[in-house]
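Questions regarding the structure given below will be posed in turn.
The complex appears here without one of its protein chains, the remainder shown in place.
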């Protein structure tokens, strides 16, 4: 039986997802686990298609420091070469003898100029060397102005400090079943006015050719006032769900993806933060329910949120939901 | 009589508060007086569960300066040790004799390098010491780049400069009574489009087991155009209020909490600011009304807002409101 | 005839303005021309009621530089005194003879340390002086970190670069009259999604005592897509206007104020900007209309907006509007 017929005709299709409907464009995943769209741009220059600043903001800390350190070494080596080329006799106060030591002193003079330490034992004499040193000090200060901006940018960049469960569950829910995903904040931020939007993308056969179909999934709650504990996002499989007629096999054999989009106001950044993730149908556990992840502290005066239990679940019978139903 | 029956059945229950419904998770308070959720996270690393940057932003000013000062001392002591270890003869220009004085001079050389003052009387000679000094100058500049970012972050962090009265009052209101809380801005900011949301959380017995129940409290006004003077947030205890049937004893004996959430646009930060607070039922004064806190200036050309009167109230009779009523 | 009866009973009163209703609190003006509420706070410390950072942001540029300069002089004088007190012999490299010159050299050494120039001719010798110099360099760097934050804060603070006409006009409008105010952007920003809200506050006599009454004024347009040219905010005096029955004398004799609030998204700051102003009834010109303030450039390829014509108006007859009308 064709998949398209299995998709509940009462489900609300949605088209303005920003993804194409032609499955020949579908590259295996609409959205990566990290929330980035699985898209590459071509026909545009490398520096035009990326934002250097934002790439530097999102680098791991150690890589960021490494880049600064390498830049510092390289630029001082370059300047040292030019100082030697102008003539080592234009650097006053040298105490070195060998060529190697002279190069080292030129390099250290360059470092002292670039960082504006300027001890002055080694100091520039003559027009060319003095000019170069003035330029180097300017470049040094501008570099540190840029680095200051980068540091602040890295610190202050609003991020949704939210973690999603690795799996979505098909879990019992009241008399029916529901798709459940769990999300929890892991930093000392308070996220208020959180709002979730869940869409599925499915590759179906229609009129003899395949197409990407998108459906918005109605949720138990679209928003919570404050995302302080964990939030289990629940899509109940009611008559209006696209999954209403799905069997266990349909979940296992269909190429599809649940796209989760979550927006909240973060009072730490005083800014709206946005995060996305996706669950392919292979990442849905059929027949399981989440274990509670928060409880009262032993002293009884706090609630403890166990972040390590975010993805803990126990098996739960959902076979009753796969019986034949009648839909239009 | 069970508390649950006392709660007005016409009151609108709310569930998406971000807090759990299981009272065994309730740790004595949902939200602390400061507005932070009374929650602790576990199963996650210390540095993962806190944001170092934001912790530094919210430290008291003197602690922040103390941390900078201690960091400055410690890092220079470390560098001084390494300079001595490499050899004090690689520092030119020393005038000291004793080992103690030599260490002091190494320490001061380190300070002069770290801050990039670089007087130059003491200056590095030789490869190892010069390299270390270059690294220290780099580290110094990066440290000050970070500190610059932290200062700006501390300055510019949007905060709701709002103070809430310490108590909520059960006050006379037209022919009935109302729960009243007062809030006032205490800085020279203008807060516009202010919006309040008030929820109560109550621990009730239901079907033989206790549960946290949440109810949204309808307000006289949910928003004000400009929060320039004080704003008394008023929840009139009408037929649709969860408190409609409450007696004085119910207020005193129930474990419950009024959660207040306030959002406004602050034209000083040009940003939305959010603040929260909570009143446990023990913090409700039964039978009192707020004294006015603003009046015309003696010159007659200004309005004076007396911030010290934010929590001033006088007793007021509300006993008429505790008579038996009939509700569905 | 009492003013209250003159106020159109069909006008929509509004209460959540953030201002009090008791006229004995009314200090002559709700909102100053600059848009700041005409309110003073008391019962709270000076530094608690103002934000030092935001006060520094809004200072005129020359005052801001003057404060920096004075701070620079004062802190270096203080350090110079301490250097002399420790002993001028702990400063190496002095070339001065008189006490006055010695003080000057201590002062210049302090300047060179504070700014981290550190020429080194004058340099610290001994523990106390070296420690003080290290502290001064640290304080200098922290000061410049703070100043950097202040500069960026001053630059980047979103401001609504909008100017309002100095007067509101009672102008002819179709067959009736209208209150008109004009606003225009004066910088190279593009303000989109601009939205205006106009309220009047009037002191009226009600039941034998006076009270502040507020009414929202319905506008011809509450918003414009883009505020690129001037925008004339128009409140037509229709049957639902509070001014419907007003005579020329009522406008002249009533103590009242038109409060204008304007919000827009500024694409220069990529932020929402908000501005307010107010017109007392004395600032309303009875019988006038605005002259156009933009026209095609002489080359015909641009529109020219004449900012100097923002408040230009010509007399216009509105006497027909003061005839007796019947309202409910």
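Just so it is clear, A, B and C label the chains in written order, and each chain counts residues from 1 on its own.
The working rule: a contact is a pair of C-beta atoms (placed from the backbone, for glycine too) under 8 Å apart; a residue touches a chain by one contact, two chains touch by 3 or more.
All of these numbers come straight from a predicted model, not from anything done at the bench.
Of B:119, B:215, B:244 or B:269, it is B:119 that touches the chain left out of the display. When you scan A:119, A:290 or A:313 for touch with the missing chain, the hit is A:119. Shown as candidates are C:42, C:167, C:190 or C:240; the residue that touches the absent chain is C:190.
Although one chain is hidden here, its contacts on chain B can still be listed: residues 116, 118-120, 148.
By the touch criterion stated above, the residues of chain C touching the omitted chain are 65, 68-69, 72, 76, 95, 101, 104-105, 108, 111-112, 115-121, 144, 147-148, 151-152, 155-156, 161, 186-190, 192, 194, 221, 223-229, 231, 265, 267-268, 270-271, 292, 294-297, 300-309.
Counting over the whole complex, chain A has residues 15-20, 22, 24-29, 35-44, 48-51, 53-55, 92-93, 113, 116-120, 123-125, 127, 130-131, 133-134, 137-138, 140-142, 145-146, 148-150, 152-153, 157-158, 197, 199, 261, 269, 271-274, 276 touching the chain that is not drawn.
Please note the rule applied: only the chains that are shown with their structure count from here on.
The rotation relating chain B to chain C, fitted on Cα atoms, amounts to 90°, rounded to the nearest 5.
Same interface as A-B, judged by over half of the contact pairs sharing residue numbers, among the pairs A-C or B-C: B-C.
Here the spacing of chain B and chain C, counted between their Cα centres, is 28 Å. Remark: chain A and chain C have CA centroids separated by 39 Å (rounded to whole angstrom).
Taken residue by residue, chain A touches two or more other chains at 116, 118-120, 148, whereas all remaining positions touch fewer.
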